[in-house]
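What follows is a short report on a single structure.
With one protein chain removed, the remaining protein chains of the complex are shown where they sit.
We call the chains A, B and C, going by the order they appear; numbering starts again at 1 in every chain.
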């Protein structure tokens, strides 16, 4: 048992300022798993005295770790733990190592740690959702162009646009909740491959560690990394959604549009470095989230029969994804909270072309054929554009020159606010529908226990 | 309205022999969606007479389609449907098209169709699960080497190996069920982008089509293809699991091992073409499933703001994935049902090296240090191999030359059946544990409504 | 030998209107490969008479195919070819099949066919490059905002922007040329796995088929699909480049910017279906190109030792990629040729903020510290914006209030044309540099044999 004391394990206690890096992130989970396992093996592989020695030694190691007193050159937390345990618990450790397989310990600790991380990401996404709601509440009546393939299509409420991202994230939250359920199954007690040879209450052990269920097949249990792949998929999907939001923000902040002003902390000036907090960098990371998932799934697919999971690569992939996702969430939340939305610029960008479908509806209601109605509307809009005027400034006679079906009610239709108000079904852009949607969003947060 | 009658739409009626190809797979779903929508718009955008004309025309088109009487050169089913509807319902169709946006119709039909396809895949996977159970029931007591990284590790029950795949697939089934819930949300009534301008009971409409919920935000609704990405991820994960099973079967059927004989229908002879039913080809497809998912997710991520989903690429991706997955399931199920498991060859492959961990446990129980116990066991196994004998054929004195801790009980431990029986925790390889696992598997099927 | 005549192989002759679909794309290549192989085996496995029978039968099959006279229900072209050959050449065919392995024939035909397809894609990309040059030639002096992360940064020549895509594609063309070299290596004569047992001049055979080299190791030869992976990677990279170009076009065609007007054939109106020719659909396909490549590479990675390539999946992947790439190239070329560039709108979008780096340079040249110079310039630009004026409309005194270093030459710097002219290094935006770049682009095409 040699411990190299020339290289220093950095103090990791003290919380947020300096969280554990690399595999040390798993250290506390390894301690918890091993402590619970030692207790569960008492009466079969271990005597009560041996159990007490192990549990005591583990508590001491955790205390030293929390105090920042540990030093080691060992990179693998479980190997390090075993070394310290051998020092601290002597023969009890020997018996414990004989009864416990490395893979079951590592896999259980990985699941336990990931469950914690997912909980944190759920909170971070909830923070983005709340920022969206907060901005949306102030902009129910703010109108802006709704785009289809970057072409202006219809006037929509700014709150409507913001809340569209709320619901994408709500679906992702649902997926994360389901993933938590599937990851929260304990493989401990699977032994090397064939199951544990010791009398062991696996269910009680799982409960003691905070898991909801136990794995039903030890061969499957020691090779299962599906929970990691599932989380990475959800991470990639969250990345895709936040990328779209970031793209909207960057586009809308373009001075020619000027719909929003992004706080200087979250966007880089021309010629400056992008930094970790900028929205541009956040965008670059979403591709990598997809890459991490592809990488793990490709590796899983190529696994040989009777594989026992080496968590090594999966761990690194998860660290990378979690760090990216946390940074991404923080940036997007910060950018949203500080976002300066400019209703005047949004209003400036509305043109009568956004009312084309309303006008077509108007004519079809009055018995004009759809195809003909579309042609009339387009012709009128083109004419107005050429003459540098608007339909609203034309008189009824000019309009009736195109079809006698026009009556004075058409001028009521040439109103952006009324257009929005007409789209009043569930999920529509009318103010009442938006307010109902806002309530639904808040209810969602409350039901999810996130508000 | 010109319909090219020189090119023939192949008759598609008559069921399984010639199912609709390409986008025609969606045709019935488009009909159902449009019929339900016409009914829901009666009283606002449509009169009751117009509704009846539309619903009647749609019923006729469906009847013609089922009879194989349709001909067209049009590739897009909804465009074709619109053409026929314009022919069959005249002005009513005009009003209907003005009230309905293309994207909401296509997206709803895509979801409806996919939900059906997922149900079929759930059944196909259940068939594999049942085949695994059936084979497992006959081989609870059949012992084989359990491998770790292709190195023999411990004797395991053949049923244990088979059931490990049951549980991988059970997790995938759970994921499919969750995906069904998330896909079963109706976007109909979202209009072009801003919501429908017509009085419309979206919830009743959703229920009429068999959906559980309605989308809460029309901007999100018309750009949401997450349900497709989620399904493709699960498809890729199923692919990875079935690939591993296929790899096991191919390896175990290698004549040098000879654990199983694969029916000639499911494996290609040397120099012959692989065909659609062979296990080798099935394996080749799992990489493509991953590729389809990467492709869609990469496309989703790059979507511009205010995007309205063109379902074109997503549809093609889904067709490809579903066809591959169905073929894969059929091959694997067929190969499993006809699989000839050879207990004699499995038994032949057991060696005392598989008992190394049992023997180490035995010595540790008797107070030998773990490291020393491992060394003694390895030395003994090497010696026996060199002398071309076995530990079971040695006498106790020979063993005690290595450590006096050996007693006659060691010979009890040198028994593969007893070794298996010792691993009796939940999920372990002992016959009782396997039988409990079999019951649990059957219960799972029953609870999932699949048995 | 039974041929099902109830299902019809569609006539494929007559060229571009109805090119062969699915695996029938490979049919002519299979014929050529088998004909060359029959000739090469004369004197060893075959007599001269047998060779003549085979070559004659193959010529007849090709003639029938070209005439559209073939009917079959067989999906695999080589299997179909073998059936017909057995009918047409009797015992000679038997001997030929004994001497030839299926995999070597399929792999050689796949390479031969792919080489042709790559040549066509090289031409299609060259057409895009020429369209870029043509537009660029008319817009050397047209200035527009150059963007960094969608923020306007510096005035650049419109030709400069267009030509940036020329060079991305030039790199891809170089990659395709290298890929042609690596794909143009003949595996024919590798037999089943161990090499051909017949006296055979593999080099002469390769030359007769138009290949440059022969594979040096038969085990490698019959499992090598790297050439397909390499092509798919390049296809994905071309896709990424054309996606960026399409995104620029869509953004610049947004009415608020209005830099370009895209012809109606290449962009979908709001609420219309996107069609195969639209730029939006083209964009959607680039993600799938990446997916196809990921899929094949993932499959290759998982191949078992001593694999013999089943070309089945690789073929499908290549068909999909080639069809997407051809459609993408055609759309982009068409959109570029018909593109209406609007110099007036580009000019309207230039603001003095684009001259910030020029003004900073001006001050640094006069001894102002960089940081201070940047602050002065930003302050001035902000002031002008607030006062709704421009620096060019200020008088020198106003400027000198910020720093006495300003002199009258500053007004010369406040000129977009002069700003462009100052960036005169190779690759810069000055007119002379752009004209040199245009010549370099033309030279590139000529050297590549594409002009």
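To be clear about the criterion, a contact is a pair of C-beta atoms (placed from the backbone, for glycine too) under 8 Å apart; a residue touches a chain by one contact, two chains touch by 3 or more.
This is a predicted model, so every value here is computed, not measured.
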{"item": "Shown chains touched by the chain that is not drawn here", "value": "A, B, C"}
{"item": "Contacting the left-out chain in the complete assembly, out of C:25, C:78 or C:95", "value": "C:95"}
{"item": "Candidates C:58, C:85, C:150 or C:414 - the one touching the absent chain", "value": "C:150"}
{"item": "Residue among C:77, C:184 or C:287 that touches the chain left out of view", "value": "C:287"}
{"item": "Omitted-chain contact residue, chosen from C:27, C:80, C:211 or C:233", "value": "C:233"}
{"item": "Sole residue of A:295, A:334 or A:428 that reaches the chain not shown, by the stated touch rule", "value": "A:295"}
{"item": "Among C:129, C:142, C:190 or C:278, residue touching the chain not depicted", "value": "C:190"}
{"item": "Chain not shown, touching residues in subunit B", "value": "148-153, 250-251, 253-257, 267-271, 274, 280, 294, 298, 301-302, 349, 351, 353, 356-357"}
{"item": "Subunit A, residues in touch with the chain not shown (by the definition above)", "value": "76, 79, 101-103, 192, 243, 247, 250, 270-274, 280-281, 283-302, 304, 310, 312-313, 316-317"}
{"item": "Missing-partner contacts on subunit C, residue numbers", "value": "91, 94-95, 97-99, 146-150, 153-156, 160-161, 163-168, 171, 174-175, 178, 182, 189-200, 202-203, 214-221, 223-224, 226, 229-230, 233, 236-237, 239-240, 243-244, 247-248, 251-252, 286-287, 290, 294, 297-298, 300-308, 357-358, 360-361, 364, 369-371, 373, 419-420, 422-430, 433, 437, 440-441"}
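Simple rule for what comes next: only the chains that are shown with their structure count from here on.
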{"item": "Category of the chain touch graph - line, ring, star, complete, other", "value": "complete"}
{"item": "Intercentroid distance (Cα basis), subunit B paired with subunit A, Å", "value": "25"}
{"item": "Between subunit C and subunit B, distance of the C-alpha-averaged centres to the nearest whole Å", "value": "35"}
{"item": "Touching two or more other chains - residues of subunit B", "value": "192, 243, 247, 286-287, 290, 294, 297-298, 300-302, 304"}
